[in-house]
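Attaching a single structure in structure tokens format; questions to follow.
With one protein chain removed, the remaining protein chains of the complex are shown where they sit.
Showing chain A:
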């Protein structure tokens, strides 16, 4: 069952001491989390340590128009792109958790002397679980625990461990996730204190948190149109939507009517109050809307 101590945090709210976790469902989601994580660090006098074999100009979500001069940051040492071999592989080319922990510790310590106010660390662990027949799970878990021990008490270091959820069996995914305290997600597309709109990727859709009424119809319609632009089934996670007005339901139904017949708009995890109102109006009077999964709120990554 769900372990309840996780905090879910938009990437821009990750703070020192956070040992964060991102299980992404595709490049778009990874770009939209790791991009801001790296960029915001580089823009605010923080050091960024990225363990990857990719070149700096190919880091997720950091295109040439990202507003950051990656070359300059690399030259100054503010951006440290460290290869796996240098960061965590032993002489036989095997993953060595202790090495990764040492690497992180060294970079964090150095950042003190270099005058950075914080250090952001990220790496993608997919390659560790992606190889069939390699029982690396315990090593990964041990590594995560030690990274957590290094990062969590720190007033300076914050880390995001990435993994491609499509490459990892569900059991292992849950086990690795459990080694982290913070689930990192994309920044909300909209947040005015009453309604929050968050893009979700597994399944594709939006999560609505708060209350949707006429003052927020336009911005919601925009988000809905954006997420529906690609031909895919759109899910709305409504577990934390406390109120939707009739105009909002009308908007949903009108949008659903415009979708291909085999791609209804799926409403997941309706809060009882909202479901009650839809029942009263009648699902059959809101064509194109389909009731989706019912899982407990705050269950991450369990519906497919």
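Quick note on the criterion: a residue touches a chain if its C-beta (ideal position, glycine included) is under 8 Å from a C-beta of that chain, and two chains touch if they have at least 3 such contacts; residues count from 1.
As a convention for this text, contacts and distances are computed from a predicted model.
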For this session: Refer to UniProt and select, among "Histidine kinase-like protein", "Thiosulfate reductase PhsA", "(Fe-S)-binding protein" or "YCII-related domain-containing protein", the name of the complex member that is left out.
Result: "Histidine kinase-like protein"
For this session: Among A:194, A:221 or A:290, single out the residue that touches the unshown chain.
Result: A:194
Exercise. Which chain A residues would touch the chain omitted from the figure, given the whole complex?
Worked result: 194, 211, 213-215, 243-247, 249-250, 253-254, 256-257, 272-274, 276-277, 280-282, 284-288
